[in-house]
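Showing chain A:
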Amino acid sequence: MRDLLTLVAKDLRLQAKTGELLASIFIYSLLVVLILSLASAPVHGNMREGIHVIASTLWVALAFAGVVGATRVIEIERRDDCLKSLRLAGVSPSILYLAKTTTNAILLAGIQFLTVPVTFVFDDATTFAIVPRLAFVLFLGIAGFSAVGTVMAAISTRAGGRESLLSILILPLLVPVLLGGIEATKTLLAEGAFLNPNSIFWLKLLVVYDIVFLAVASLVFEYLIEE
Partner candidate 1 sequence: MIHWATIVTPLTRIGLTVQDSESDAAKWPRGFGYMVAAYAVVWLILMAYFWALSRRARRINDRLDTLLSDEKVKPAGR
Partner candidate 2 sequence: MKALFRSVGIPILSILFALDIWMIFFYAPMEKELQASQKIFYFHVAAAMTAFLAFTVAFVCGIGWYVRKREVWDDVQVASVEVGLVFSAIVLATGPIWARTAWNTWWTWDPRLVTMTILFLCYVGYLVVRASLSGDARKNACAAMAILFGINIPITWLSIQWWRTIHPDIGGLPGTRLEPKMRIAFWFSVLLFILLFIPLVAIRSRMERAAKALRALHRERLFGGTE
C-alpha cells in the first residue's frame, strides 16, 4: 500500500515535471471532440440527436485518450530499464499494476475534466445539473479503460508496437464499456437521472466489468513484466 502511493506520487511528479504527456493527450482529445462535433454539426438543433452527439463524443474522446495514455504510462517504466530497478526494489507486480492503473486513471480523469466542459459548450448541452452523475459514469469508464489499457499496453510495448497495436488489442475488448457508457450517458442526458432499468443495467455491467478486469489483470501482470 505504501509502495502504491510512492509509485503513484512518483508518476504524477514525473508528469508534472515534463507536462508533455498531459498536454499532448489533452490537445488530442480536444481535436477528437472538435472533429466529431463538426462532423455532426448538421444534425444539431434536434434535441435527441444532440444528446446522441454529446454522449458519443465524450466516449470516443475517452477511448482515444485511453489508448495514448496507457502506452505512455507504461513506457515510462520500459524506457531506461526502470522496470528492472522497481523489481529489484521489491515492488510486487500487482502493486505496480495497480499503481500504473491509478496513474492512468488520474490522467484520464484530468483530461475528461477539461474535455467535458468543452464538449458541453461545443454541443450546446442544456443542463449542468447532471454533472455529478455524469462524472460517476465517466469514472466507471475511466476505470475500465485504465484497467484494460495498462495490462494491454504492457503487452503491446513489449511487442515493439505503440498506439496502433494497442488499439487493436483494447478497443475490441472495451466495446462493452463503450456501449454501456454511451447508453447510460444518453439516458442521463435525456432524463437527468438513472431512472429506467435499462441504464441501471448498464451501470451494473460497467461495475462488474471493471472489477473483473482489475482482478484478473493484476494477477496476470506479473508474467508480463518478467524478462
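Just so it is clear, contacts are C-beta pairs under 8 Å (C-beta built on N, C-alpha and C of every residue); 3 or more make two chains touch, one makes a residue touch a chain; residues count from 1.
As a selection rule, all candidates are chains of the complex that A comes from, given by their letters.
Model, not experiment: these values are computed from the prediction.
Chemist: Touching chain A in this complex is which of 1 or 2?
Modeler: That would be candidate 2, which touches chain A.
Chemist: What residues on chain A touch candidate 2, complex-wise?
Modeler: So the residues of chain A in touch with candidate 2 come to 148, 151-152, 155-156, 158-161, 165, 168-169, 172-173, 175-176, 179, 201, 205, 212-213, 216-217, 220, 223-224, 226-227.
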